[in-house]
Each structure stands twice: as structure tokens, then as C-alpha cells.
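One protein chain is absent from this view; the other protein chains keep their places.
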Amino acid sequence: MSDAKARIPSIWTTGWTDQLRTGTWRNAVAVHKKRGAPCHGACPVEGEIPLWVRQMREGDSLGAWQTLVAHNPLPAVVGRTCHHPCETGCNRNDYDGAVSINALEQYLGDLAIQEDWALPAPEAELESRVAVVGAGPAGLSCAYHLRRRGFRVALYDANPELGGVLRYGVPEYRLPRKVLAAEVKRIVALGVEVVAGRALSARDLPELEENFAAVFIAFGAQAPKMLPQFPRDDRRVMGGLAFLRLVAKADPPELGAEVLVIGGGSVAMDVAGCALRLGSRVRVVSLESREALPATAEEVEDALLEGATLIDAAMVKEVEEAQGGRLKLRCLKAELDPAAPAGAIWPLEVAGSDFELLADTVILAVGQDPELADWQESVELQGRLVKVDRRFMTSRPGLFAAGDLASDQRLVSVAIGDGKRAAGCIADYLQGGKRDRPKAETEAKTAAEATEETNAEAEAEAEGPEVAFSDINTFYFPKKEPRQREKVAACERSSDFREIKLGFNPARAALQAERCFSCGACTKCDNCFYFCPDMAIVKDPSLPLQYQVLDQYCKGCGCCLAECPRGAVSAKEESK
Amino acid sequence: MSYQIEEQKVFNSGHSACPGCSEALAIRFILNTLGPDTIAVVPPSCIAIISGPQPLSSMRIPVYQSTLESSAASAAGIKRALTAQGNDHTTVVAIAGDGGTYDIGFQSLSSAAERGEDIIYICLDNEGYMNTGSQKSSATPSLAYTTSTPAGKGTPKKNMAEIMAAHDIPYLATATTGYPEDLARKVAKAQRLTGGLRFIVALVPCLDGWGIPDSAGPKVSRLAVESGVFPLYEVENGVNYTLNFGPKDVPVADYTALQKRYRHLTAKDQEFLQKEVDGNWARLAKKF
Partner (left out) sequence: MSAQGKRLLLNGNHAVSYAVKLAAPRVIPVYPITPQTPILEKITDFLADGEMDAEVMTMESEHSAMAAAITASLAGVRVFTATASQGLLLMHEMLHYASGARAPIVMANVNRTLGSPWGFWPDQTDSLAQRDVGWIQYYCENGQESHDTTLLAFRVAEQAMLPAMVIHEAFYVSHALEAVELVSPEQAASYLPPFAPLHRLDPLIGESWGNTVSQQMFQDHRRDLGEAMEGVAALAKAADRELEALVGRGYGIVEQYRCDGAELVIATMGSMTGTARDAVDELRSEGVAVGLLKVKLFRPFPATDVRELLAGVPKVMVLDRNFAPGTGGFLFQELKSALYGMRGAPPIHGYLAGVGGTSISPAAIKELARGALAEEPSANSVWKG
């Protein structure tokens, strides 16, 4: 008998199963893929909200702010003025209430001002010069983004101070001037050439075009819409923006005791707030019912708390002279015709609902239009706006436009987002033939730079459908109460223009940042790693997303998808 | 929150568990916690299949595949042989299914516990003979469908944890795969508390036998805990009870709704199950 054979029974193992390719069983493979978050999707500046909130949560306030300003140079301003569709879209609404993103943005913006953080220096220095006409939100944003890329930018504005509607429209109690000034100053400090107090018109175009490789116009919508019932050139009837502008210049007009504000939008509410603070009794007359007002619910509520009276679903039929130099407004209740096409408002009078209102001053806040009278020769218009293509270019090559001039959205953050996107288009336009590509970029990258770039790409590119609440594994998120900013008591507001909304303190900011699901953005929590029954996910800190799915072992079960708290792992189908 | 689990690489990829198998997940945290100085005993069960087709093993430790009813005795035999050789460091663990524990293996388990054998015994409880195609075991809960209880099981699940607690063993714990850190911690504790038999019963959803999607094992496991069906707790020396994760006001119906083995339940059945779970919890809660 062979001893060896008797002593080596066939029942002992001789190796390990990791030589088997059990991954061949699958029909889908797990991939770590950044997916869009609804907040980001709703954000007019596409501001990578999940990323900066996460940086904040991880205690990296500077990094968070740097992410913010990579998209929006005015976080302290936007943290106060944005209509925050991000919060409306927040998946946490379906759970325990949206994350207070807007308050967090203000917190970071204010912190940066307090700490005197500087914007990152331009990536390069390019030869091309771009003129930006109008230093409102769109213009400031475009100038900033062009300057970041290294273009030489001249920023023109008709007013002595920069900011446009932010400086001369939004009231101090909503946006303190020093906040705006600090953020504007930071942009200018990047090396933007400022030409303030000089109003440019279409006649200046040829000269601009000669001196600049591209021109961007964003001088906003200054001309108030008037209503035919009201007398023109009457000091008792004024436009909302004009009124706010006087208030902003600390030169408020005499209003008298009774002020009527006509309109239901944000400007109307700002006007009401200012008039109240100037000591008048304020009534707001809106065509829409309260629920349908274009102003945000918060704006309306503030105005009412501060003492304004809302007369909603009403229209002014006629205006007459009344005793004591007052105006008498004959009004009617109105219903909106449901047959009106989207966006249009067709009021229907309610018979027998007549009533009268007396006013010392009437302020019309029913919208503004761009003043384009002298531009129609130079560029093609579309209705009351300048016509631009998808790349923000007007009919005139090299002339770009954005903001209220080219859009009727009339929202600060939309203007900032358009300014950012327009800057990208202008850069593409100017660098189409790589004419201005800086030298450094054409040189071979070091390995470190290449890795960094891959990382950045992996971080930046979001693919696939936006993360929905059903993609969130709520087990990993204990319920936590949302918190909004506290406000100065209404009774203390009407005496002055001090800011009414109080920013978060660090503890509260941290608590809210903690609540973010980080939808679709891997936070390296390791759940995918731990919950893989096949150990088909390995951790490798040198990889952009830290994790590697091992092709030979992933059976496609989807546990990593299900256990990812935030929808940052997807399944990629594979055909056999 | 995120998990922090220290793992030693004992359990290998390339094993033959079904995609998404919670049992494989449990084995991962058990073996990777116990480490390489371990010998495992595995009776017939899915665990035996997972450990690999001859001549390969998915476990980088010696594994002995015992007969179905003799896991505890087999593990004890190894431990005694090690002791006889002067080896006081190697951990011996038996990892068995519920059939091999609650039913046919109970006699040898009870005796090993009584003898104070210095081994760890872990029951991966998927509430039935799932490896043979889902038949009833004494771990199958009330009203659950199996191929041998097609109308739903008419009697409740045997309370293995309490039976083992009555053996006054140094340590016992309940665990489940939806709480991997808790599972790993309990395995490490069991390894530490030598000097007698340590017992862990881990609820391990069976995707096929319970009728749940491949990716839902951990979720179903957590619902079992949050609904009070399977509270996670520890008992030291048969008397010191500690609750780790108890019910969270989740209705039992939320747990059963995800599983096809319960799809025949009527509203009255649901009420019955809820009462049973509430009653069990009330009885257990007094011990903490």
C-alpha cells in the first residue's frame, strides 16, 4: 500500500474559493455613482448643495464656503434673498421637514465675511477682455466667473455703488448693505476693473466691441409697469422700484398717512415693509387671492405681521380725486378666470362687490420691464426682453445678455445662476479655438494633478435619475426637528430698518447640517462595504470614490444599493 | 451614523451563497471577528454549502463539517483535543442553522452547555429548513408558510434564547444581520468570555424561504427588531439581562408585509401575531 495515498484523504481542502468567479452569476453590477440631489437640481446656480453641507457637517467650514463660491460669489446675500427652491425639493420634506439650506448658506456667507476669507485667485491670466454692463446679481456673477477663469473684466454700472437691485431694491432690513458691500468688495478684489456711475446705452456698443472681446449686458428691468387707471406724472403715484431706490438712498419720499400698495409680489411686500417703517398705514391690494400671491408665504406673513393689511382678490377700477389731496380708488373684488392660459391673469369682476379706498400715496408694484427703447436697433428683442439663444448670446455676435433683461423670472438667484452660465458660454465663445488657453493647461500634467482632476470629475459628474425619497434608507437618519431662523418680534420691527432675520449660531448650523441626507453623494460611510455578503466591495483610499466593486465577485444582489443611506450606489444592468 | 467594524480576513469571496444572502453576511462578521486562530464546526445547512465545494474553502480557518445533530459535541471534541495538546488560545465555534440547533442538534447543544464546554455556538436562525427547500422547524414562527406547513404554522416559535439562558451559561445574545456592528461586538464578547459555552442566536432572513427581494435582507432583519418580533439582547450567567435594540412601535404587519411567507395572512391573523409579539415582549421586558 502506498502510505502517502492512505495518509492524504481526498476530504481535506487544498485552497480557497477566492479563485472562483462568482460574479458571473449576476445580471447587474453595482457602481458607485454620484446622483443628482433634488436640492441641487432645483438650485438656480447649481450650487452643489449636498457637497457643501457635508463639508460643513464634517467641520470644514472654509471648504464648504469654497464650494459655495465656486458657483455663487454672494452666499451671504443669497442666504438672505433666495426663494430657496432647494428646500422645497429637499427629500427630507417627506420625512421630518426640509433642511434649512438657505439659513446654512447665510451662516457660511456671514462666517466668511467675519473671517475675511478671500475668493480663490484667478486660475490663469488671459489676454481677452470682457465688458460687463450692469453690476446687479447677473452682472456681478458673470464678472466673477469670467475673472475666475482669468479674463480681464471691466464692470460698468450706472449707479455709484455696485449691487443693482440688491443695493437699490431689496430693503436694508432684509439685506444689510454692509453684507452686500463685503461680498461685492471681495469680487472686485479679484481684479475686476469697476466703472461705476456711468450709464451705458446702445450707442456705446461699437466702442465696447472695439475694446472688448465680448460684451455682457445685464442692466436689469428698471421701468415700472404702470396701470392705465392711475394718473401719470403724479407725485402721489409712484413705481415700487423707484420708491425702494429712494429708501435705499436714504432719501425716502413723503408718503402721508395712508399708503396703498398695488401688487402681490416680492417687490410689493418690500414696498409695504418700507412704507410701514416710514410710519404710514399700509394696505396691499392684490389681484390674486392670498394663497396665489407671487410673493413667498414668508414675505406675505412678514408684511402682515408688521401691520400691513391685505386686500386680496381685488382690482382697481377707477381712480378719482378725493378730499384733502387724496386719491380715491374705486375697487371691485375679482376672481381669476380659470380658462386663462398658463402665466396669464384674466380677472373677472364680482358683481356688487364695489368698495372704495382712500390713499395719500399709491405705490405700484406690478412688475418692471427692461428699458430697451434705444436697443431695438442694435439687438433683436423678444417681447419686452432681449432675445438670447441657449448660450446667452444676443443676435449680435459677441454680445451676451442675462438677468431680468433677458428673463422674466425676476429672482436674484436665477440671475446669479444665469450670470454664471453666461460666463461659461462667453469663455467657450472666446476660447473656441484655444486662442486663450493658458499655457499651464497645455503642459503635461503631473500624476498628482491628474489624480486630483480624476477625483474632481468623479465628484462633480452626477449621473442617472435624481435621488428620490424612496432611494433614502431612513434607518440611518433618526428623525430630527428642522429649525428655521428666528426673527425679530414684529412689534420691534416697524421702528427701524434693522435686519429682521437672525442667522444661525454655530451649534444650530451644525445641527441642521447634520440633518442633510447628502442625497446621491457618497460620504464614505462604508455601508456598501459592510453589507456586501460577497466582500465584492473593497476600500481603497487612493480611488476617487474610495470603493472598488470587484467584478469577479459582485453577484448583483443590490444590498449595497439598499443599504446606501443616500442613493449613491446604482445598479448597472449587464446583458449576457 | 456609520459602522465601525474591525475585520480580520477569514471569510473569502467566491463562496456559493445566493446573491444577497444574509447568512453569508452573518458568517462574514462572525469569522472576521473571531479571526484566524479559530476552528469552526459546520453541520449540514446553507453554511455548509457556503463554506465551499471541495477542494476549496471559503473560510481561511480549519472547518469541520459535522453531522446535523452533533455540532456542539463535535466542537467540544475539538476544544478538548486542543486543551489536551496545551493549546489554550484557539477559539472553537460551531455555526449551525435553526434545524440543527432548535431541533435535531438540541440534545448535544444542551449537554455541551451543561458540561461547560469552552466553545462558542452560533445559531444562524432562518426559521426553517431552508436548505432543503423551506420546511418547518421549531424555529418557524406562528402562521408562517413553509412547504410542510402550507396553511401556516399552527404553533409558536421555540424560545431558544430563554432556553439557553436557563442553562446559566456565561454569555448568550440575540443578534441579526441588519445590525452588523452589534453582531460583531457580540461575537467578540463571546470570544472573550471563555470558561463555558457561549451562545448567540442570530436571526438571518432567508431571501428564498421568506420570499423577499435579494437586497432586502438587512431591512427585513431590522424590521424584525423594530417590530419587537426579535429583540436584540444579551444575558450573562443566565441572570444579567441587557437590552440592546428593542421594539420601536413598528407594527408587526410592517414586518410581515415584506415577506411572501406571510402573504396569506388575514387581518385577524395579523392581530393574532401582533398580540403574540406584544405578549412575548411584555414577558421579556420584565427581565431587563
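Order as written gives the chain letters A and B; numbering starts at 1 within each chain.
What we mean here is this: a residue touches a chain if its C-beta (ideal position, glycine included) is under 8 Å from a C-beta of that chain, and two chains touch if they have at least 3 such contacts.
If you're wondering where the values come from, they're calculated on a predicted model, not measured in any experiment.
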Check your understanding: From the list B:Ser13, B:Ser51 or B:Gln191, which touches the chain that is not on show?
Key -> B:Ser51
Point to revise | Of B:Ile5, B:Leu25 or B:Val41, the one touching the omitted chain in the full complex | key: B:Val41
Check your understanding: Which residue from B:Gln4, B:Gln85 or B:Thr266 sits in contact with the chain not drawn here?
Key -> B:Gln85
Check your understanding: In the complete complex, which positions of chain A touch the hidden chain?
Key -> 1, 5-14
**Study point:** Contact set of chain B toward the excluded chain (per top definition)
**Key:** 36-39, 41, 48-49, 51-57, 59-67, 69-70, 72-78, 80-85, 90, 107-108, 110-111, 114-115
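One rule holds for everything that comes next: only the chains that are shown with their structure count from here on.
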**Study point:** chain A partner contacts - residues on chain B that touch it in the complex
**Key:** 1-3, 5, 11-17, 19-25, 28, 52-58, 60, 63, 178, 180, 213-219, 222
Study note, to complete from the structure: Per the touch rule above, chain A residues touching chain B in the complex are 10-22, 25-26, 473, 475-476, 523, 525-527, 530-531, 533-536, 550, 552-553, 555-559, 561-563
